[in-house]
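Here the complex is missing one protein chain, while the rest keep their positions.
For reference, chains read A, B, C, D and E in written order, and residue numbers begin at 1 within each chain.
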């Protein structure tokens, strides 16, 4: 994994990342559902470690199932340092996939963040665990109330987006996006350039420049920007 | 697989099957979404052969992907005689998972039926293929418009229900239900008894008997029914 | 109950009834959800006999509950001749409120029709019972899978509309509408006039008359219609 | 408008059309909602004549509004021969945009079809009018119960798809699709070829040929098909 | 009502309560919709005082209806000290069931909290009233815009859960749950034990203990915990 690209991307908003991916024809990269449990935190990035649930069935989704080899517990112990765990909860927000104890263990294992289109439970305890979380809500019931855990590091859907293990996840206050692995360098490089350009546009707007011709730029604006860019 | 149990279940409605499963505490067994493409056909039964989709991503879900080893084509060629294919389309009904050609091939391979919480495409051609289909709708676009196929014979969700490979699927005009494998004999035996009892109740109702005390039965009704039952 | 008004309303479409109620400021009279189980049947009318469900709770919604005094069975035995039973299923279409046996009993008791924003189960048997049904779907599971029955002849909601016992229900291929009791005569009288007018408009359209000035009518059209009306 | 292309497209399924548009990167071309009011009719094609509604507001959406210059009546009189009227009802299916009289007038004016993501009212009368209709449902209330008509031949959304006046609409049993005007010839030509190829594949499947290598074709299949194609 | 059990439950999270109810087979106890209007407040508990709405009908749901004997005003005056008012708004979040004045009166009457699957109005004034509120949103329109009040202390549904008068309601930052009356002592006792156990697990996790074998506990963990538990 290119840590240089990661360092660049930490300064690129998820908004800009989606615009870069659109240049490659990818529109389905932002997950509907995951929102920061605590807004205003820093932007996080990491390779995806996927978790997959199917709906609950009363003979399968029981507290006893938590002790099976294929369990959320087993999955957590398999997470490498620095990953972002992405859990496919099928958008079900009436059962909390994880609570304070599992989040605390993930934090201990140096998991960067947890992203899900489902809910967390035990909001107070999850906040206390210090794990960064993007989720679709909070619900008191345990996962087995609505979900059966079936495996990790398989392809999943999350918030209407396909996520494959080791795809790159970036999350900030606008939510969470996925970058296919082979587009990482493109997105990092183009994204950083785009951020620079938008910062210049912002200062132009503050000076009172009109939008047409500025954003997107016409030839005259392009020239002015190039000049500014070259002076950096 | 117990073909004797299958023969019994062919005469047991999916409505009765859900009531038998409720006796075992299972409420989540009927799939929301799948409806018979042609109502009024016969009840069908078979072991589940599962198909799994995740959402489309423009770099993955392309017509070219249809030639990959992990493709719906590969899955169809792997289906044994007599299975019911159950496809997890995540309830997305804006892309048809299969059209006439794939259905025709499934029919050639003696697949009993196709059940999905998604849509089919090419309605006219699918009807012509002769494959029995339970689906949530019809949509012109191909699967890649909304879905990426990722594998077969994995645990899936379909219509809010967990389906594991080789679970038993029964489908009729009330839709499709799943019977966990280890409950097959219980459901078949109890279900057949229940059907017999309900047929007797129906004739009682036609004679003008009131519902309270009859359905469910009080002791007097139980005795009357036992007498009738013993005479069979 | 004015049977003369009923006889008039049997010839007035539910579409026209909603337009007459709009003249009195009532927009919320058509139930979203109930559709004829068998389209093409005759228009039916009757006073509402309401049935009320709340969501299932596992300690309450059990097969055993069917033997309690407050049960769907008890409700059916309390239905007078000619009523239309309207069941508030809160739009839940994953559990069938009634199956063939209960429908057969309602038919025996001369219930005119069953209207619900929920589902029926046992589609084949319900059709065989001969009871006219407007519902939102078909589902195999019994009511207790999703619903707890709590009483009859209380105010309910059905399909987003308030229904009070003895309000007038009319159902045809466009669905089911409610007429508040004190507007029955107004709707019947005005509705019949409106139907006559629309039948004349239809013949005008078939002659090639343009819509503006015809429908709604300008003064010239009003005069032409009055002349035609007077000759009847 | 190229009537030659129209004649070709009459033999190309909407399913195939969506696949041809996907080759041009267009995934959003099939309207979610419109279904044939009477399945099994012929495929229809025509340029789009758009109708636009916004939500009802009680001071605007009144029966009186039907007599205003900007009204559905005015729109119908402005429809040229052969168009397919496409109505943006914002997916609201609780108010019928048109009933029997307006449909009869459209039929008189040689409108090819009506497509909407909303509902029709007066189902029996609409069927009698003979107008071909694709809609999302049937509802008794008039349009003013939920909708305010605001204009025609403006860009609209219908079923999640952008429709511009004079875009090409094709509708069959799989629903309705839009073809951007400048892609008409491409879609017609490629679509016809694709239909021919799929018909050949279908016969191959009936002979027992496996799917991998056949559909999509490998080089050997391409050669076999080319040979067959050349003999036509 | 057992105030001892109440005192115990004040220290048991709603998350734990749902897990205890699952031991009794109850999965449907957490209400989807109600969220704390002000997160971070204390956990509240009380017997349910139910309020029931049906949809609005223009002839019934008027400002005048607020003066009727069966009105929200009448219901509020009937509320005993310490109850938690639970309002069934059918999940309609486009009309505020109560505003500042009614909340202020509830506070004066020592109502513990208001829980609803609908909306409140007058957010600023409701906060000023000091009443603890769990609701599904905020909306400016009055209840009569979408709802008709029909009675109090009847069985209701709220957020997909059945609530009977005097069931026990507990609400905290994870939302609101219902405890059936006859399970109160079980849930209080088991819940308190479970909280103790989870607090010990949390400290174990902080020491770096792995999850498998710890949570749920294997025999070795059970022994270690028993030892710790006995020393308290």
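Heads up, the rule we're going with is that contacts are C-beta pairs under 8 Å (C-beta built on N, C-alpha and C of every residue); 3 or more make two chains touch, one makes a residue touch a chain.
Every value quoted in this text rests on a predicted model; they were computed, and no experiment measured them.
Asker: For the chain that was dropped from the view, give me its touching partners among the shown chains.
Answerer: When the full complex is considered, the omitted chain touches A, D, E.
Asker: Out of E:96, E:159, E:191 or E:217, which residue would touch the omitted chain in the full complex?
Answerer: Here the residue in touch with the unshown chain is E:96.
Asker: Would you mind spotting which of A:4, A:22 or A:128 touches the chain that isn't drawn?
Answerer: In the complete complex, the chain left out is touched by residue A:22.
Asker: Which parts of subunit E face the unshown chain closely enough to count as touching?
Answerer: Residues of subunit E in contact with the hidden chain: 56, 63-64, 66-67, 71, 73-74, 76-77, 93-94, 96, 99-102, 104-105, 108, 121-125, 138-142, 144-145.
Asker: Spell out, residue by residue, where the missing chain touches subunit A.
Answerer: Spelled out for subunit A, the touching residues are 13-15, 17-19, 22-23, 27, 29-30, 32, 35, 39, 160, 172-175, 177, 198, 201-202, 205-206, 208, 210-212, 215-216, 218.
Asker: Touching the absent chain: which residues on subunit D qualify?
Answerer: Residues of subunit D in contact with the hidden chain: 24-29, 54-61, 90, 148, 150-151, 154-157, 160-163, 180, 183.
The rule is simple: only the chains that are shown with their structure count from here on.
Asker: Give me the step distance from subunit A to subunit D, shortest route via touching chains only.
Answerer: The least step count works out to 2.
Asker: Using C-alpha centroids, which chain lies at the maximum separation from subunit E?
Answerer: Measuring from the centre of subunit E, the most distant chain centre belongs to D.
Asker: Among A-B, B-C or C-E, find the interface that matches B-D: by residue number, over half of the contact pairs should be common to both.
Answerer: B-C
Asker: Roughly how many whole angstrom separate the Cα centroids of subunit C and subunit D?
Answerer: 32
Asker: Just the number, please: Cα centre separation of subunit D and subunit E in whole Å.
Answerer: Roughly 49 Å separates the two chain centres.
Asker: Report, in whole Å, the distance between the mean C-alpha point of subunit B and the mean C-alpha point of subunit E.
Answerer: 38
Asker: Counting only residues that touch at least two other chains, what does the list for subunit C look like?
Answerer: In subunit C, residues 27, 29, 56, 160 touch at least two other chains, as defined above.
Asker: Considering every pair of chains, which are in touch?
Answerer: Result of the pairwise touch check is A-B, A-E, B-C, B-D, C-D, C-E.
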